[in-house]
Structure formats: C-alpha cells, structure tokens
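Report on the structure given below.
For this depiction, one protein chain was excluded, whereas all remaining protein chains were kept in their positions.
Going by the order they are written in, the chains are A and B; count residues from 1 in each one.
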Amino acid sequence: MTTSATPVKGRVPLGALSGRRSIPGRVVPVVATFVLFVLLFGVGTARYDGFLSGQVVANLFIDNAFLIVLAVGMTFVIITGGIDLSVGAVVALSTMVAAAGLRAGLPAPLVVLLVLAMGSTFGLLMGLVIHHFEIQPFIVTLAGLFLARGLCFVVGVESISIKGQAFRTFATAAIPLSGTVSITWSVVIALAVVAVAVWVLHRTRFGRTAYAVGGNENSAMLMGLPVARVKVGVYVISGLCSAIAGLLFALYMLSGYGLHAVGMELDAIASAVIGGTLLSGGVGYLLGSLLGVLVPGVIQTLISFQGTLSSW
Amino acid sequence: MTSTRPLERFRDSGLLWPLVALVVLLAANAVVRPSFLALRIQDGHLYGSLVDILKNGAPTMLIALGMCLVIATRGIDLSVGAVVAIAGAVTCSHIAGAAAPDGVGAALTGMGIALALCAVLGLWNGFLVAALNIQPIIATLVLMMAGRGIAMLITDGQIITVRNPAFRTVGAGFLVLPVSILIAVAVFAFVALVTRKTALGLLIESVGVNPEASRLAGLRAGTIRCTVYVFAAVCAGVAGLMISSNVSAADANNAGLWIEMDAILAVVIGGTSLAGGRYSLTGTLVGALIIQTLTTTVYSMGIAPEITLVFKAVVVIAVCLLQAPKARAALLRRTRRRHAPPNPDAEPAARPNPRNQTPMMVEKVAQP
Partner (left out) sequence: MVISDRMTVLRNGRLVGEYHTAELSRLELVSLMIGREFGALAEVERLAEQAGEEAATVPVLRATGIGRKGSVAPLDLQINRGEVVGLAGLFGSGRTELARLLFGADRPDSGQVTVDGKVVHLRNPRAAIAAGIAFCSEGRKGEGVVADLSIRDNLILAMQAANGWARPISRKVKDQLVEKWIKTLDIRPANPDALVGKLSGGNQQKVLLARWLVTEPKLLILDEPTRGIDIGAKTQIQKLVAELAQEGMAVVYISAELEEVVRLSHRVVVMKDRAKIAELDQHATVDDIMRLIAHVDERSEAVAA
C-alpha cells in the first residue's frame, strides 16, 4: 500500500525491512530512562538510610500526580507533531475556577464538571484554530497561555483558598496500600488517566491515527485517516488533562491562584522528551512520559534527602 | 509570485498585515489620547509616547533579531530570558565590587565580561544543538531553567543596585534619542547589512530549509547553526545590559522574564515561519514594535492590568489570523464585499506538509 510510487526496474525491496526505525530502536529511550531511574534510585538507596522504602516511591507519585496527567496530554499532542504551551496556564485557570466556584457555594461535582468542560473547550478552540487556519501550534498555544493566565486574573487577582470540607477531606484522605505505605486519591486518578490514555493510544483507531499524523500527515490524509478529527482531538485531550491536572493541583495546594504552575508546561514537555517522545512527532510512549516525570522527581527527592541531612 | 510592480511586491512580502496591525494600534491610541503622537524636544532630548515605545521595545527588538536568525535555521532559543538576567547580574555585581563603582572603567569591563559570558552561553547552546544534535527547544530549555539559578548565584540572591553614570547611559541615556534605541537600530542595520551584502543570509536560509542538502552542498551547517545561537545570546546580553541599566539594578528573578516568548511572538508576527527557512528582519522589527505598542496601549487606554494578558492574547491571535492565508480566504468569502481578483498564491495549495506547517507563509516572506 505504501511502497514507492515509481516502480523502478531491478529494485528489489531487500533493504525494505532493515529500516533504521525498527521497533526496538524506538523503545531504547524508554529503556534508557528506566535504567536512569533505577540508577538514581540505587544511588539514593546506597547513600541514604530509608531511601528504599515504599513511602518514598509513593510520595514520588503523590507529589507528581498532576505532572503525570499533564505529561500524558502533552505526549498525545507531541506524537502528532504539535506542541501545547498552554497547559500550565490552564492548570492555573482550573485551580482558580475550582476555588472560585467552591467559594461561591457551588456543589463540588458541578465545579469538577465545569472545570473539565472548560479545559476541553479551551483545547478544542486551540485545536480548531491550529487545524483550520494552519497557524503554528507553538504560537496558538502561546496565545492560549496568555489568554488562560489573563482569565485567571479576571477571575481574581488574589489567591483563593479552598475551604470546602468535602474537598479537603478528599484531598488529604490516605489510602493505605500496606501497613506503612499509603497514597492519596490523586495518585489513583493520575494512574487511571495513564491507563485510559495507554488504551486510547495503543488500542484504538484514534491512537494509531495520532502516530500516523505525526509520522507523515500527508500520507495519513491520503490513507483516508480522519486527520482533522485527530489533530483537533489531541488538543482536546491535552486541555482535558490540563483541567484534571488543575483539579489535582488544587487538591495538592488547597488553593486557586493565577500564578500557580508557572512554567509547568516546560516540565511537561521535558518529561515527554526525557521519556523518548520525539518533538518532530510520530514516536513516543506514555510509559516513557511517566518515567520522564519520575526521573526529575527522584532527583528532587535526592536533593531533599541531601538537604535534610546537611541541615541536620 | 515575483511581480515587478512595487505595490504587489510589497503585498507579497508579507509585511502588509503586520504593518496594518501596527498602524491600527497606533491610530487607536491616538484617538483615545490625542497627545499620543506628540513629540517634544527638551534639553536636546526627544520625548513622547512614540519614543517611549521605541525605548521600552529596544530590548525585545534586539532579542527578536537574534531569535529571528535562530528560527531561520529551524531552531528556537528559549534561554534568552535567562541570559538577560545573567548579563545584568554579572555587570552589576562587577561594578558593585569594583574599586571605583562609579567609574567608566568599571562599567566597561563589567559589560565586556558580561557579553563575553553571554557568548560562551550561546556557544553552549550551539554546541548542544549543532554538535550533539539535541532538539533546540530542549537544548535551550536546559539553560532557560539553569540560567536564573546561575544569575541568583552571581547576585547571591539579592537585587544589586549600582550608581554608575557610564553604565546608566546604555539603558537610560540620551543622544537626542534614547541610547537604547540607537543601539537597537545599529544592531538591526548591522545584521541587515551582513546578511544582505554577504552570502550569510542565503546560507542561513538554506540550512533552515534543508539541513542535509546544505551539508551535502558543502555548507558548514554546524558552524552556521552554532553561530546564530552565539549571536542570539549576545543580543540577549546587550538587551540584559539595557534592562538592568535602565533601573540601575540587577534582578535575577524578574529581569527579562518571559521575554523569550515576546521575542518568538515578534518573529512570528513578522511573518517568519517557525519551520525555518525564509525569514524577515524588517517583519521581526515590526512584530517587536506591535508587541511593545500593545503593552503601552494597555496602560494608556486604562485597561485594567488584570486583563492585560487577555488583551494581548486576543491581539496576537488576530494578527496571526490576518497572516494565515487560509483564515484570510475564509474571511474574504464571508464578507464578500467586493470581488477581489483570484490570487492563485493566496489559495492554499493542497500541500499539507507536516514539516512545514504553513508553506504559504514561508513562501510569502520576502528576503529581508
């Protein structure tokens, strides 16, 4: 189906199978990141007592739950060859809307729905502009960044703390995994998002099309794939993930503020790239992005262990 | 595509819509506040809102110039904001620690050291991109994140204030016009001259459009890519000197914060595609002026500071939509006021090249 359009005599596709982009090659960065993760963890274990404990790993997830969700959305966008700079700002806007909504006395489920709808709509609008007007994603989402941050300050200039009792209980509730290890609901939500995303990316037509669009948009279109829907769709996913991440961040900080999550879009991009997703599109794994979040997380943990020790 | 009539050539150059946007912004200002366009001379110095726009926009202009060349080679430099902070920090801490903190010598050596350091930082970016083949956005992200930390180290986390008349000249001095404007214009003239009178412009475009073909044609693609990062960093350094000189202080945290985004916006508004290749220095200059005018407009129109960003986002989207051939075509179809002659170039050809998201935009930009 996709062989060369110009039949050339004497050209036997012997080398066709020995392409440079073989499947194992693509997994190498993910494996490398995993090895790096294990190495860093090993260093921590060797140097500090109590580093190798379930709770350290659990904390890694608790402290980075929102970033994991962001990285998932970002991975989708980058796989199609796009980029989304607005995620950090949408996180801030989500915390702001959630906090303001709760302060206004709206029921929590309604606030959650509102925030999710807002994030998705935001992504949808950017996706439509990117696809239908052929403006570079970098610029559209940069404008989205300005817009979302601006809207934060329209909602309120000051930080709004979240006082709702239900929200607070949910935020601090610990789910014991074993006698000594417990996680929060944020982690559960983040891992659920990862699981759903893995299914969408690898088991559905949408996911395969995303890879195809990132590999070569032109051929994807010629193959009759729904390029438009997928290209817009990934920004909706990214917007939705930003909203979820925003809610998790609100749980984590228990406040809404327009200056929350400044520069977090770069963390998310860095996580995806560390995990082996190519910014040129077409290559990337969600598991890699998850590891991409955890590696800087381990480094942070190492630094904090170092810090507590030296200040002791 | 290549018409001889100057009017058509101007329309094809892609400068039209940015200029229209700039004029509209200026006109809106003049309507709201008639004194906006007034210029007056006092003590041999020129004052007025227009001069202020130029003066405050000088750092963005400089950085955008450097960014323009980087983007032309298919790169991007996110670290310029951090470099701005470092340049200010190095100069101010040198001046503050010098034997004669108000002397010309201290100012000159301080600035010299700062610019040399910026060149080294640019070399580092260029090395990561050209020699190690790391994607530019990631390679420069490293310095963007680490840079402010470096600046904090240099200033010990303090805001260093200095009193040095020589240093103050760079950002706040006057030579009829503010010195910073003169520096920006001089750099622009220098870059325009070098890229047009030598073959550098062609080589940069060639590397941006097709790096591998350029290498096989015998271009030193790596050297060229490296050079533009050094140039961008030095431009950012000069901008950093202006910013810190204007307030006579080095603020490691806030100097040049988000200026890289403004610079990238300026380049794109000016009609240069982020996909690399064809670039427009004049467009970049216009883009930088639009962004600065926007900021000034917000203040002069009394728009609440809370929605400054929203306003900025709206204008940026509007300008980008005006530039996108597809959006323009849709707009024309919608309004249909007068029947414009069908322009075959404006019709987006069915050529959605993923590498080159807006091919029409690239083609429409004339050489600087």
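In this section, a residue touches a chain if its C-beta (ideal position, glycine included) is under 8 Å from a C-beta of that chain, and two chains touch if they have at least 3 such contacts.
Everything numeric in this text was worked out from a predicted model, so none of it was measured.
Within the full complex, the residue among B:S180, B:S214, B:S280 or B:T308 touching the omitted chain is B:S214. The residue from B:S35, B:T161, B:T198 or B:N253 that touches the chain not shown here is B:T198. Residues of chain B in touch with the missing chain: 1-2, 197-200, 202-203, 205-206, 209-210, 212-220, 224, 277-278, 356, 362-363.
The rule is short, and it goes like this: only the chains that are shown with their structure count from here on.
For chain B in complex with chain A, the touching residues are 78, 135, 137-138, 141, 144-145, 261, 264-265, 268, 273-275, 305-314, 316-317, 320-321, 324-327, 330, 348, 351-355, 357-358, 360.
The residues of chain A lying in touch with chain B in their complex are 81, 83, 129, 132-140, 142-147, 149-151, 153-154, 157, 213-214, 216-218, 221, 266, 269-270, 273, 278-281.
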